[in-house]
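Every protein chain except one is present and positioned as in the full complex.
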Amino acid sequence: MDRIPILRMNEFLLVTIQVDMHDRLAMTLQDDLTEQIVRHRARGVLIDISSLEVVDSFIGRMIGNIAAMSRVLDAETVVVGMRPAVAITLVELGLSLPGVRTALSVDKGMDLLRTSFHGTPNGAS
Amino acid sequence: MTEHETRPIRSSEDVVIVRQLVRAWAIRLGFSLVDQTKIVTAASELARNTVDYGGGGIVRLEALSDGRRIGLRLTFEDKGPGIEDLALALKDGYTSGGGLGLGLGGAKRLSNDFELVSKPGEGTRVSITRWR
Partner (left out) sequence: MTRSASRLPDILKQNDADILRDWVKEQLATLRPEAMSESSLREQTQRFFGLLRDAVQSGELGDITGPAWTGVREMLTDLSQSRATFGYTPSETAMFVLSLKQPLFTRLRQDVGRDAEALADEVWTATLLLDKLALFTTEVYQKGREALISRQQHEMLELSTPVVQLWDNVLALPLIGTLDSARTQVVMENLLHKIVDTGAAIAIIDITGVPTVDTLVAQHLLKTVAAARLMGADCIISGIRPQIAQTIVHLGVELASVVTKATLADAFAIALQKTGATIGKPAGR
């Protein structure tokens, strides 16, 4: 069965979702991510959804779950690159993803994570 | 252009196919990007309901025109257990499955016209229309 690849960058994990996921694939990603957070003692997770043209309530819930679970595992989740049309639709749908941090791009998301762990975006304390 | 098309929905892979099909129709009918995204998202919610609660069914896509505007109507039909309390099913946050309970209410908010017909024991038909 196909899986969505998870990249490890030092203490952070990066997931780039590029396919229109069916529900089981989304569930698998949720399982894989939590497993990897623990294995690599990751401090942060970046989920890049800039390729996604649709986020419905199921995928929205999956993203919310990942954020909540990683928080329990002492890692922070940032969702990056949500498209305007997707954001407008999600709000209309009634899903505002409270508790999930967001950023415009992977770079900015990385800065956000570094700042929250080291106090500066450059990684130096 | 074909004026209507019908597709079976049986699995979560079919939900993805319905999303792509609805997107193609919305583009062909000249919908704006935001309108495309709204109706595709609504279709995704309803197609998933058809699989999860109706035990599978069909979707029918139709191009409409009322002389002034162009519209896309999607009708989802299943022969599942049906819905006991329609008002409750439409309420945000209510779910009989494991979801967020935003499916029906969300689909209604994302479309211009919404029609829900269901008889316990006979099945459910949901029809949504979005005008360009």
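We call the chains A and B, going by the order they appear; numbering starts again at 1 in every chain.
Just so we're on the same page, contacts are C-beta pairs under 8 Å (C-beta built on N, C-alpha and C of every residue); 3 or more make two chains touch, one makes a residue touch a chain.
Because the structure is a prediction, the values reported are computed rather than measured.
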The chain left out here touches which displayed chains? A
Among A:54, A:97 or A:110, single out the residue that touches the unshown chain. A:97
In the full complex, which bits of chain A touch the chain not displayed? Write them out. 79-84, 86-88, 90-92, 96-97, 102-105, 108-109
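Quick note on the criterion: only the chains that are shown with their structure count from here on.
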Averaging over Cα atoms per chain, report the distance between chain A and chain B in Å. 28
Mind pulling up the chain B residues that touch chain A in the complex? 12-13, 15-16, 19-20, 23, 33-34, 36-38, 40-41, 44-45, 48, 92, 99-100, 102-103, 105-106, 109-110
So in the complex, the part of chain A that touches chain B is made up of which residues? 20-24, 53-58, 60-61, 84-86, 88-89, 92-95
